[in-house]
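Of the protein chains in this complex, one is absent; all others appear in place.
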Amino acid sequence: MLSASDNALLTRTGAGTPMGDYFRRFWMPVLLSRELPEPDGAPVRVTVMGEELVAFRDTRGRVGLLDPRCPHRGANLFFGRNEECGLRCVYHGWKFDVEGRCVDMMNEPESLAFAHKIRTTAYPTVEAGGVIWAYLGPADQRPPLPYFAWTQVRPTHLHVSKVIQESNWLQGVEGGIDTSHVPILHRVLTADSKRPGFNPNDPFVRGKAPTLELDVTDYGYRYAGIRPLDGGEVHVRAYHFILPFHQIRPGRTGAGSFTAVAGHMWVPMDDVTTMVYNWEYSTTEPLTEEDRLERRLGNGPLDVDQTTFRSRRNRANNYLQDRLVQRTETFTGIDGVNAQDRAVQESMGPIVDRSREHLGPADRAVIQARRLLLQAIKTVEAGGTPPGVESTYYPLRPAEAVMSADADWRTLLVAASSKPEVLERV
Amino acid sequence: MLSASDNALLTRTGAGTPMGDYFRRFWMPVLLSRELPEPDGAPVRVTVMGEELVAFRDTRGRVGLLDPRCPHRGANLFFGRNEECGLRCVYHGWKFDVEGRCVDMMNEPESLAFAHKIRTTAYPTVEAGGVIWAYLGPADQRPPLPYFAWTQVRPTHLHVSKVIQESNWLQGVEGGIDTSHVPILHRVLTADSKRPGFNPNDPFVRGKAPTLELDVTDYGYRYAGIRPLDGGEVHVRAYHFILPFHQIRPGRTGAGSFTAVAGHMWVPMDDVTTMVYNWEYSTTEPLTEEDRLERRLGNGPLDVDQTTFRSRRNRANNYLQDRLVQRTETFTGIDGVNAQDRAVQESMGPIVDRSREHLGPADRAVIQARRLLLQAIKTVEAGGTPPGVESTYYPLRPAEAVMSADADWRTLLVAASSKPEVLERV
Partner (left out) sequence: MLSASDNALLTRTGAGTPMGDYFRRFWMPVLLSRELPEPDGAPVRVTVMGEELVAFRDTRGRVGLLDPRCPHRGANLFFGRNEECGLRCVYHGWKFDVEGRCVDMMNEPESLAFAHKIRTTAYPTVEAGGVIWAYLGPADQRPPLPYFAWTQVRPTHLHVSKVIQESNWLQGVEGGIDTSHVPILHRVLTADSKRPGFNPNDPFVRGKAPTLELDVTDYGYRYAGIRPLDGGEVHVRAYHFILPFHQIRPGRTGAGSFTAVAGHMWVPMDDVTTMVYNWEYSTTEPLTEEDRLERRLGNGPLDVDQTTFRSRRNRANNYLQDRLVQRTETFTGIDGVNAQDRAVQESMGPIVDRSREHLGPADRAVIQARRLLLQAIKTVEAGGTPPGVESTYYPLRPAEAVMSADADWRTLLVAASSKPEVLERV
């Protein structure tokens, strides 16, 4: 349970808000690289933390991210001409490069003399892991580049997608770090069902309700859900929460012949809309085309419009919930593990009222994440460097195993992370 | 004409408003029984007086009506599993019975110890006349059960339907108790037209503009529109207005071989949306399938989507008004007597500005209804028992006749109501 004021602090990320100031200390995912596939191609609209922007890839391949309002009269540069290392407004022909400099004016007889006085807002960008990241914060506090392990994997082994969630970002994060819901919400009722989710024979499901163990770290925390099994063993699933919105979890893509690592990033478009980035990589064999369809998660091109990034299953159609399937095959009657997540998280409302909650021991990870975020806000307000902007956590890996009840799950994480993470630097 | 403040008093029914407090002293229709056809079937969303709720029929057939927000983290119970005498949230498996008690938690190791501390809002319900009624008021002031005569009729003789009106509830009530508009708005222009409405040969239409006579009673009022006919006779139609939103009128369903009684209830979903319940019963022969189509009124399955209860003819399409039909066949060019009512009432705007009206003698019933409602609000505010919560009016019946100009229409009502109303208790 949170006070209404703490709830507002945590959920508002617009320019000038405390959480917005904290978020602006990070590189933020703003597009998939494949949305700007070629130099001088079509510009793309971006909305991040309440700011509307326009992105374009210039003649030399650099990505510009500009205020879309032309400084002249305010026409939108989205309709502009992307040509010769700049984006040109179609109304009067003013042209801007990726740094935001005005480099030409077609309407003025004394173009160059006037143009050099004009500059528009431009944010620095970098590409890593098939994602375009932007830095919207103070120039003198730019953090290290966002080279998470998954961003350094060769493209054959990596898949990244995105999908819009119609709720505040924190509802997404809180679902992502809440291991306790996974074998409930995502449960398949019968062992022979082909629908996606966790099978009743899976030790994850067979286990009793878990106890949570959590270690706060310099990047956020690592934690495990420990589920007692019959016969003295336990099922353990260990995740990382990296501030402010990264989850790293064991992956389960494909036929099971390889080990996968997966995660999400919940990036606020505005306070009631979130762009969820989904990534997964294989540490052994390349991913297949079938893997990239993401049927199990419901995040791929069969489930999400690849132009609007709206899910076909959405609030307006009750996520195509099938009550007969709910009665006989799956816990929800909704297909797609992440479609199920979005359904319950969106059903809480655009910004859930956390003053009405009743949290218990199973919500320890959720409670701790809020505490760290509130501390981080205070650190920024006090002029300090908040947790999560350093890069020491880039090689972290998750783990999942059945082990003896008296073994320590931390040894799994150390073993996993000691493997060489970087397959190829791209 | 009303002051702006009185208009606000009469039209706002949200929790904590004076009219909302008055409404919450009554059993309120919230669903048709057939919307929850079977035990453990799909839950249904309900919106009443601005409150969003979820209804379900449990394993034993009881109807639960709960706050849809799970007390745990706020996920919506609408997506829940209706199983074994309770509705279970799909997010973490918390389960609630029809009384609102939490009876299980799947995510917590110490489930039962925690669960017994949790309770959610649940409202009592009762079924009568094919309608599910709920009581949302103070527990110690629950009124008698809503056993109106029509609710006690055997199902073969009763039909009930519902349809959404896109306006405040009071605009609906004011139309329902305004006999003066009926042979105008609902007029058919030519005797040979097959379109629904009142035929030019009908004495109701042939009569001159009516005088209104009205007796205030303990339940609201009874009143009659008296229309002079040629030759010294009058046409009389006598209704009842039962507080706060019931109309009882002479029915005209079917081929005319039986006597029918009909009425509406205008139940606020919110202050700009009303769920209109329509009922009709035969006092002689059973109703036919054709009767249940309600072609004449435009309230049946051919005219109203039976999932959303939106009318096919609605504001967005100008009620499919046909200007040629308006010129040659019917007064409005809109088919369906109640579709015509909704058209004009919705056309007044979401909440009509009653400070701009010009009322005359023909509006006496409308004026009196507002007066009684304003008095009732004051009675509740003063801690008293307002009119309309007692059950003495349950057997009331309306009447329609051509009679001598010096006869008293009240004798018709007494004769009608002295008949045994209760055909069967269901």
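Order of writing sets the labels: A and B. Residues in every chain begin at 1.
Simple rule for what comes next: contacts are C-beta pairs under 8 Å (C-beta built on N, C-alpha and C of every residue); 3 or more make two chains touch, one makes a residue touch a chain.
It should be emphasised that the depicted structure is a prediction, and the values quoted were computed from it without experimental measurement.
Of the options A:S3, A:N107 or A:N317, the residue whose C-beta touches the omitted chain is A:N107.
Checked against the full complex, the one of A:R62, A:R81 or A:R312 touching the unshown chain is A:R81. Among B:N82, B:Q152, B:S180 or B:T274, only B:S180 touches the chain left out of the display. Considering the whole complex, the residue from B:D215, B:E290, B:D305 or B:D353 that touches the absent chain is B:D353. Summarising the interface, subunit B meets the missing chain with residues 174, 180-181, 184-185, 208-211, 318-319, 321, 323, 326-327, 331-332, 334, 340, 343-345, 347-349, 352-354, 356-363, 366. Within the complete assembly, residues 40-42, 69, 71-76, 78-79, 81, 90-93, 105-111, 114, 118 of subunit A touch the chain that is not shown.
Here, only the chains that are shown with their structure count from here on.
Averaged C-alpha coordinates give centres for subunit A and subunit B that are 48 Å from one another.
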